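Pasting in a structure now, in structure tokens, and then I'll have a few things to ask.
Only a single protein chain was left out; the remaining protein chains are all shown in position.
By written order: A and B. Residues from 1 in each chain.
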């Protein structure tokens, strides 16, 4: 379009093009530009989508895990179980009893049984009905209608199981014979199977089997298998055998494992309980909790809580119907110490530990951070030493946190050498010091920025009226820079709050340490501590999937809320005190 | 007296004297100034503060130095008093065969180090035993004749005695205990003397001409300088913490064996003394598989983070409306503020299973893998890359934009042809910084990369599990029984050593690039 203008010192007049129409080239250029724009938008969408998924995965798992199903049970401290010899019950003796002897299990089982009976629940009957229903459903699915009548007629489910089992076995024998070479045996086996079905009362099915061509070979086997009778009969037999296997252990499993410490501890605390009863809410097993909250449907093996069967679930359903089970907020999550059992695990000491550590970080890094910043910003001469300090600070800000963990471990070993012994391991003081050293660069950077932001006129004015340099800094500059320093400090503390790796290396994740904390709010700067991130780590390594996926997220949720609170505080402070010079 | 005069007591005395000093100093100065108005150099409260500083500072300074130096001094002392001919620190004759003088020397040095550690442990055990009221000094000497009961007694009391006690050990341990006791008495005494000395001197110094303010300010500036050297002290502490055990390890295992070893298979993982004396280790401690895992994950992370972060930064700084900026930037900040352990768990329970469902269990046998960790780490680094790039892009002067737009370039052409090339050094700096972060990142890989303790060779499959440098450090150092005496533990310090210098190098490089870039436009 403008070739003519390209040569010669004075360009010839170009062909006039209107501004009102876009040339093809410009349109193309805009399209290319739009691509970049869309790419940017796409990148941001991907990141925001990721953030949304992240938050959703935390909230959707963490919030439900904060609620727990509890069974209201009338716990009867039966002296007959506590002391089978019939003598007095000695609390000291109980305190010394090994948990595995199972006397609590006896108490729990009896109490649970009693509670259910009082609520009008027929325990064995409920379980039996459920299994029978299961068996009938299996038969019905294969077209063997009328299974229920057979079960009823048989009297006990176990007897019906035998009948079905025999028919199933006959069918299996027929299948084996049909696949063999012996035509006569195949014929006989087919007829025997048909007969067995007739005996049970499934006449239609018998006819179907009898109609199978005994000489059909592989086709006949396939035809027989296609009926699904064999599988259904054997499944039904299997289901009907279950009620006989239901016992006290299966009953108490719903609540026992988590609560087994309870009875002993209560009795040790209060020996007068022997022979009395009290209504207490005991947590339901965490696997069953998932069934109750609708995560598992109870249909099919994959949908059963691990370790439980549908008979037990039918009891759970009955308890729910009888209002014995309620869903309540897990308040003790905020006070209990960490435990392997998800039902009673909590983050109490971790919250306290984190608070202690943040306190140490606040004091230590604020004092040293501000002092260092003042020196570097106001007093330091421009020389190599100052440069060296600056390089050091910049580097420390980028050193991986795990390296600070190594430093912490080294400090730990040194302190142990100095005679503090093993007691210093995993304490809040040590954790706080390590975190402070990590946070120091952040605070120095923030403080220096806010000191820089104070205009030089203030400095000149103060020096002008005869203040010394120290007075100028402490009376004028520091108060003016305080909001910025505070904001930087809060952000630094928020960072420190989420730091995990260095704390692991100085022994804060040790779960035995958690056991030392008998009371949630015990401990001080010099006691074995936990922190929020390390307790999250412990939760994440728990053996139970529900704990790993549920409670870990609850703990994360609490930690993130704390972080948000700190950051919002920082933002509010910044808004309130922000000053434009 | 020695038993009662401990540092806590001294600290209490210091506190009391400081409070008293302020009040006394203030009153004295005030009396003086009332007698001669306006002729006093410093104000009464400044005199008070001077007394406080003079009382507190020297003593506290001394205590800090003392506490940290006693351990070192006692180590040196223990080393010095070991008789050279002691059997415990000599390589037995039958093992000397086939070893050069130099090798024997190295092994003896290791033996010495181990011996000192054992002796110190023994000294602590005996101290603890006596402190628990089980025996007195004379008893210990009496039990010397037969060592086995002594050992059992100590253990029965809950004291830790690691290896069996020998005569030589006990002699050195007793000597060390006497030395430590003397040190423990001397320290607080000196501190107390310094306190009282400072207190008295400062009170006596109060006069009309005394320039208390100048002195106080000098103290303050002194403290400021001390605080600013914290960064240096921390660096030195880190260096010494990782260097000393690393050097021991390199000398023992061989620097190049470590650096170019293709397998990582610690024999005892954590506990146990290695088979060191005939030159063969059961542990195979090669660096390559670990750094491979680390770099592989970092590469995946950067491939995710750099394009996303850069595009996001470009969009936000050049295209986005004010409204979008106001909402997207805080969202990115949220992402940046989420602790890494949260990302790790997210990778473990959400991303890992998702990836496995997508690519299938044959390609990805475990939910933990390079991709699992890498993708999530990449997402974690996006806000980091984007905020650094944003800074860099904004540092390009407006005049550049105007110049390009004024020539009729579109916004996008301005970005790609002028701003990004101009900002390139800074952006590269940001990417290097991100790489350094990825390499040092711990919690995500601990949870989502794999936790094998044995690795052979380099895993090529991006959906396979790998082991990284940081994973190994955490695995070994969180074990309960860690100490400096096992080759496997020492190896972990060597890992930390290499990690520190790799990240340090990258950081310095990045800082240089960014600084140079900024100078260009300042």
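Just so we're on the same page, a contact is a pair of C-beta atoms (placed from the backbone, for glycine too) under 8 Å apart; a residue touches a chain by one contact, two chains touch by 3 or more.
Here, contacts and distances are computed from a predicted model.
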| item | value |
| --- | --- |
| Protein name as given in UniProt for the chain not displayed, "Phosphate ABC transporter ATP-binding protein (PhoT family)", "Aspartyl/glutamyl-tRNA(Asn/Gln) amidotransferase subunit C", "1,2-phenylacetyl-CoA epoxidase subunit A" or "SCP-2 sterol transfer family protein" | "Phosphate ABC transporter ATP-binding protein (PhoT family)" |
| Selected residue (touches chain absent from view) among B:317, B:386 or B:404 | B:404 |
| Residue ranges of subunit A at the interface with the undisplayed chain | 2, 5-11, 14, 16, 18-23, 25-26, 29-30 |
| Footprint left on subunit B by the chain that the document does not show | 322, 397, 399-410, 413, 417-418, 421-422, 520 |
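In this text, only the chains that are shown with their structure count from here on.
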| item | value |
| --- | --- |
| Contact set on subunit A toward subunit B in their complex | 29-30, 32-37, 39-44, 46-48, 50-51, 53-54, 57-58, 367-369, 371-372, 374-376, 379-380, 388-389, 391-396, 398-407, 409-411, 413-414, 417-419, 421, 437, 440-441, 444, 468-470, 494-495, 497-501, 504-505, 507, 509-510, 512, 533, 536-537, 540, 548-549, 552-553, 556, 559-560, 563, 567 |
| For the subunit B and subunit A complex, residues of the former touching the latter | 67-68, 70-71, 74-75, 120, 124, 127-128, 180, 213, 217, 220-221, 223-232, 234-235, 237-238, 240-242, 307-309, 311-312, 314-316, 319, 328, 331-335, 337-346, 348-350, 379, 382-383, 410-413, 415-416, 433, 436-437, 439-443, 446-447, 470, 473-474, 477-478, 480, 482-484, 493, 496, 499-500, 503-504, 507-508, 510-511 |
